[in-house]
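With one protein chain withheld, the remaining protein chains of the complex are depicted in position.
Chain naming follows the written order as A and B, and within any one chain the residues start at number 1.
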Amino acid sequence: MYDGGKIIVGLLICLGFFLSPFFYNAGKAAKVPNPQLTEIAKEAQTCVMSKDYMTTSHFTLLDKWRNTVVRDGERYFKGENGKIYYKSLQMTCLKCHANKSKFCDQCHNYMDVNPYCWDCHIEPKESE
Amino acid sequence: MAVDRRQFLKVAGISTLLGIGGKTAFEILSPGRLEASSQKIPLTTGKRWAMVIDTHKMDEGLIEKCIEACHREHNVPNLDSQKEEVKWLWKEDYHHTFPNQQHRFTMHDIIHKIVPVMCNHCSNPPCCRVCPTQSTWQRDDGIIMMDPHRCIGCRFCMAACPFGARSFNWGDPRRVMTDDSLKESNPDFPQNPEYPTRCKGVVEKCNFCAERLAKGLEPKCVEVANDKKEAAMIFGDLADPESEVRTILNERYSIRRKPELGTEPNLYFLI
Partner (left out) sequence: MLERALEGNKGYWGWLIFLLLIMGGGAACYLYQFNEGLRITGMSRDVSWGFYISQFTYLVGIAAGGVMVVLPYYIHDHKAFGKITILGEFLAIAAVIMCLLFIFVDLGNPVRIMNVIMYPTPNSILFWDMIVLNIYLVLNLVIGWNVLSAERKGVHYPSWIKPLIYLSIPWAFSIHTVTAFLYAGLPGRHFWLTAIMAPRFLASAFAAGPALLILLCLIVRKVSNFDPGKEQIKTLGGIVAYAFILNIFFLLLEVFTAFYSGIPGHTHTFIYLFAGLDGFNKLTPWMWFSALFAVIALILLIVPATRRKEDTLAVACVAVILSTWIDKGLGLVIGGFIPNPFERVVEYWP
């Protein structure tokens, strides 16, 4: 192999670069998310869809909501329980889940996702 | 379903009395439509919204009250800069608003009259024609909507609008909460916790209070103006020949901004 030494060194540098996130985070365990429900949410018993659906796909639902509300002018949503909800992140979702830091942020931080919803939509004021 | 101003006010009044949100107001307005909206039938069908402004009744003080109410309702920051300012509703004199509808000897009082201006919600909107992402489009009921989720900030719509109705977020509007020089003039921003703010890099403008119409309420400026002077601003459905807007347009002489451009504005001014 011509220039074998150089190639191997180059490969090692690349490998090290790709593995750097693992070295960086080695030994640190991220806090397991523990989303909390507010009293209002507990009382309501159910969200607009089943808990399973909401856990895995709330963002799909929110995306659908924002498109149908803003673009199609359909403002109301019939939940699984037959109840009709006003489709609004700020006014419906966060009325119940008024504890963003203890609910939304729990998983978002764990998964390291940064939804830009809050660039515009106003977070609820949480009393500490 | 004919919704004229009085019905609107009644409904709005009742729902305020009951102290409950839009749902009630809407149910009173039209039973079953709330259900329809949840079944994917939009609230916009069969309408053609328009606004009539009585320039005799709208004096400068009243216009300023409307502007403040509108900007508070929609969390429009006060950026205190001619270049960066964002405005949905503002005031302008007749002379500059209607450059082609005057002459040297037009009555002094008219030439210098202050009128409220905002998006005209044109029937033939150039802004929607040019938008490359359909971020701004015309709803069935004629409202020119903005989808700030989709806007890429190319500002083609601002070049296309012949009325200067559109503003751009040259910076992050939320900086008024932290910037020392702007904090003072925006003490309680964002004022309306039920409406979002915008982010930097998107275009925004008057939306005819689409979010209030969905609850059976009139646009904020109309509500504020009529609260002080009856029928200073009239909002209603042009598609309904019995509506108050149609009646008043039939009875009084009205003009629109730059009619020669063929954009067909839906804002009428009684002179």
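Miscellaneous remarks
Everything below uses one rule, namely that a contact is a pair of C-beta atoms (placed from the backbone, for glycine too) under 8 Å apart; a residue touches a chain by one contact, two chains touch by 3 or more.
Everything numeric here is computed off the predicted structure, so don't read it as measured data.
Counting contacts over the entire complex, the absent chain touches B.
Checked against the full complex, the one of B:I41, B:I111, B:A160 or B:A231 touching the unshown chain is B:A160.
Screening B:C131, B:C206 or B:A232 for touch with the missing chain picks out B:C131.
Residues 82-86, 92, 96-97, 99, 126, 129-135, 150-156, 158-164, 166-172, 200-203, 258, 261-263 are the ones on chain B that touch the missing chain.
The definition used in the following text is that only the chains that are shown with their structure count from here on.
Rounded to whole angstrom units, the spacing between the C-alpha centres of chain A and chain B is 34. For chain B in complex with chain A, the residues that touch the partner chain are 21-23, 34-35, 37-44, 75, 137, 139-141, 145, 147-149, 174, 190, 193-199, 210, 214.
If you check the complex, the residues on chain A that touch chain B are 66, 68, 70-78, 84, 86, 90-91, 116, 119-122.
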